[in-house]
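Note that one protein chain is taken out, while the other chains of the complex remain in position.
Let's look at chain A:
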Amino acid sequence: MSVMKKILSTAAIAAAFTGSAAQAEDMRIALVVKALGIGFFEAAAKGAEEAAAELGDVEIIYTGPTDTTAEGQIEVINSLIAQGVDAIAISANDPDAVAPALARAMQRGITVISWDSGVAEEGRQMHLNPSSNPLIGNMIIKLAADHLPEGGQVAVLSASATATNQNIWIEEMNKVMGNYPGIEVVATVYGDDLADKSYREAQGLMQSYPDLDAIIAPTSVGIVAAAQAVADAGKAGEINVTGLGLPSEMAGAIESGASQSFAIWNPIDLGYSATMIAHALATGEATAEPGASIPMGRMGEVTLDDTNSGAMADPFVYDASNIADFVNIF
C-alpha cells in the first residue's frame, strides 16, 4: 500500500537526517534550548560540541521546540526521557512548568541541570548563571578604566531608575570603585531603555561634562543609542562608550571608534560549560550540593551557592579583534 510505503520511507528519511543512534558506550547529553533557530543557542550548541570533542566519549543531542513554549519543551523532555539520555542541560521557557517533567527525568536517573534561564529548584540539580551581579558590576567599570590609565570622568547611562538589574549592577560597581583610583563617576542618567530618550540623555551628558572620557551603559538599548550620539557629535575616539551590548548591534560602534570594547556573556562558553558540568555530574566526578566546586574544563570551576546555582565567569569582552566572529551570532 502506497501510504504505508510513504510513511516508512519518510521515517527512513527522518532517520537519515538525524544520523543513526550513537554507539552504546557514548554518554549522551541533551542540550535543550528555548527554541531552535536562535543565533544565541546555535552558538551555545557550538560550545557544547567543543566540550564533547574535548571529552571524547560524549554525543550531544541539540534539540528544542519550534517556538518558545513550555509545552513544546515538555514534549522534547518526554522524548529524551524515553531515549534514556544520560543528562539534560536546559535553558527553560518557564521555570515552573517544565519542573514536573524534569523531576520525572531525575527519578529515572537522568542528570538534569539548567543554564541561562533557570528551572525551579525541584526540577534540576543545579543552575549555571552566565555571570553574577558582582562580576558584572566590576566588569562595566573595568571596561572604562582599562582605556583611561591616567584616570578621568565617566558617566552612567542606565535603563529606568526602577530597573532592578541595572540598579544592582551600578551598586556593585560603586562597591569596587576603590580599585580604580582616578576614575570619577560624575553623573548617572536614565534613558528608560528607549532609543530616542537614551540618545538625548547621552547628548546632555556631553554638553554638561565637556571633559567626559567615557559613558557606561549597562543596557543593550542605551549603549547603542549613546554610541550613536557620540559618533554623531564627532567625538568618536574622544569619548569611549562601553557597558553591556549585543555584538550584532554594536559592530558599527566598534568600527566607528565610538566604542573601544563592551561585554556580554559568551554563548559558546555557556554551552561548553553546561556540557562539562553535565558530564561531571553524570559520571559522578562531582556532586551538585551547596558549596561544591564543579570543574568546567577551560572555563575553570563553578562554585554553588545555597540554591545550587553558580556563576560561570566574567562577562566576555568584545572589541575590534573578535567582534567579526560574533556579529552574526547574536
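Here is the rule we go by: a residue touches a chain if its C-beta (ideal position, glycine included) is under 8 Å from a C-beta of that chain, and two chains touch if they have at least 3 such contacts; residues count from 1.
Here is the rule we go by: contacts and distances are computed from a predicted model.
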{"item": "Per UniProt record, name of the chain withheld from view [\"Autoinducer 2 import system permease protein LsrD\", \"Glutamate synthase [NADPH] large chain\", \"TonB-dependent receptor\" or \"RNA polymerase sigma factor\"]", "value": "\"Autoinducer 2 import system permease protein LsrD\""}
{"item": "Sole contact to the chain not displayed, among A:47, A:64, A:218 or A:271", "value": "A:64"}
{"item": "Residue among A:27, A:76, A:205 or A:302 that touches the chain left out of view", "value": "A:76"}
{"item": "Touching residues (missing chain, whole complex) on chain A", "value": "1, 3-4, 6-8, 10-12, 14-15, 17-18, 21, 35-37, 61, 63-67, 69-72, 74-76, 78-79, 81-84, 94-97, 99-100"}
